[in-house]
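Read through the structure below, which is laid out as structure tokens, and then see the notes.
Only one protein chain is missing; all other protein chains are in place.
First chain written, first letter: the chains are A and B, and each begins at residue 1.
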Amino acid sequence: MNEFFSSLNIMDYVWCFIVGGLICVIGQILIDKTKITSARILVLFVTLGAILGGLGIYQYIVDFAGAGATVPITGFGYNLAKGAIKGVNELGLVGAFTGGVKAAAGGIAAAVFFGYVASLISKPKMKKQ
Amino acid sequence: MQKIGKQTIKFDKPQTILETASIVGPKEAQGPLAKYFDNLLEDEFWGEKTWEKAESKLIKQAVNLVITKSGIPADLIDFCFAGDLLNQCISSSFGLRELNIPYFGIFGACSTFVEGMILSSILTESGAANNVLFGASSHFCSAEKQFRFPLELGNQRPPSSQWTVTGAGAAIISSSGNGPFVTYATPGKIVDKGIKDANNMGAAMAPAAVDTILSHFKDTGRNPSYYDAIITGDLGHIGKEIVIEMLQTYGYNVKQNYNDCGVLMFDKEKQDTHSGGSGCACCATVFSGYLFNKLKEGKYKKILLIATGALMNSTSSQQGESIPGIAHAISIEV
Partner (left out) sequence: MDKIETNKQYQDYVDKKTPNSPIIKNCFNAFWVGGLICSIGQLILDVCKFRGFDTEVSGTISSIILIGISAFLTGLNLFNKIGKFAGAGSIVPITGFSNSIVSPAMEYKSEGYVMGVGSKMFTVAGPVLVFGISASIIVGIIYLIFNTQSITLV
């Protein structure tokens, strides 16, 4: 365990925290200033992530901030785009269609599965506040 | 009964509001008006499987309660009016399907309660009926589900948003009785000032309230000081301020005796309800509980109740339509 902690670089976490936090702050400003609903924010961010990923720009942010760039939904878009490019390199045109979803498959499948399980065992409750 | 002025009905033989009943949900039960309601629920499901069923139960029980309280046998009640916010008014029609009283489903969004009161009074005054029952209901969870987002979605409510009241109110209008009396009714026009923000209903409905209040004063020759209280339905804190300021520009000062059911219903600071309460049940329960009590006690002798409604649905707001507002006013005097 100690070996693991000594392998961590504290600056990785500082940048991860700052960049991840800032991406969320951009979302917050958009929500508060423009009355865009949170669902639209997610769509905007995922599309932006895919475009920046395709242009190769997002890769720099990922290299710099790690999970600070991949955990926000923009990272999901980046992942899709990266997968599509990888797919094209491997399979050509078919890869453009299969690559993105393949790269994001874990996340999509997990969300769908957990959503189903949660609906089996849990009921929505009224916000007390 | 006759029409006076442009749009006001004057009742020659004042019709009596015989009895009222109100049931509210758990959040409303923690609000400042809790002691005035007949029945306070502990949870929003009320033993039912779905919120829609719970809302049907609300209107059903409120109607049963008002019949019991009035002492009038159910078969002497001639007609009933009811409405709610759910698509095709299912809470009312499902809740009242075993009632066995001729039924009119009405939709006036959150103005439904007063719409029902006006129609009931017209029926009893005309001689077509002796006793007419009316009611309205809404439920926070079923309304959020239909109009906004799932309850468990982790989004923030903007400061202008309002909190749909969970509850139901019902009342009986009778052609005989000792009051409180319905003396005038001013049905409102649809007014749309172009507000599109579904999170700012108070602002969307306030111009309709202003229009109806102005018409009422003009038609009856009364002015704000005639009434002990002028109460709008569910404009909330923002809508209330707008009404005060807009009426001011027409030379009417209502600051002293004007309030709003949505403002009265919740404690804004403690209950975090932002701009205040809304929904059909807001005006219905505040009138049936709080205001009717004040009239009976003699604390209020003359009130003007203006229920306000936003005539939109989720399709219209997704298509970018603005929100048409409506407001119906009724004058109730002891």
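Operating definition for what follows: a contact is a pair of C-beta atoms (placed from the backbone, for glycine too) under 8 Å apart; a residue touches a chain by one contact, two chains touch by 3 or more.
Bear in mind the structure is a predicted one, so any value in this text is a computation, not a measurement.
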Residue among B:Gly47, B:Gly154 or B:Gly320 that touches the chain left out of view: B:Gly154
Candidate in contact with the missing chain, chosen from B:Leu86, B:Ile195, B:Leu264 or B:Leu305: B:Ile195
Sole contact to the chain not displayed, among B:Leu40, B:Ala74, B:Ile90 or B:Met246: B:Met246
Missing-chain contacts mapped onto chain B: 49-52, 145, 149-160, 193-195, 200, 203, 207, 238, 241-242, 245-246, 248-250
Contacts of chain A with the absent chain, listed as residue ranges: 4, 7-8, 12-13, 16-33, 38-39, 41-43, 45-47, 49-51, 53-57, 60, 65-68, 70-77, 79-81, 83-85, 87-88, 92-93, 95-97, 99-101, 103-104, 106-108, 110-112, 114-119, 121-125, 127, 129
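Definition applied: only the chains that are shown with their structure count from here on.
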Where chain A and chain B are represented by their mean Cα positions, the distance between them in whole Å: 45
Chain B residues touching chain A - in the complex, by the definition given at the top: 26-27, 44, 140-141, 149-153, 155-156, 158, 197, 199, 271-272
Chain B-facing residues of chain A, complex: 31-32, 35, 37-39, 124-129
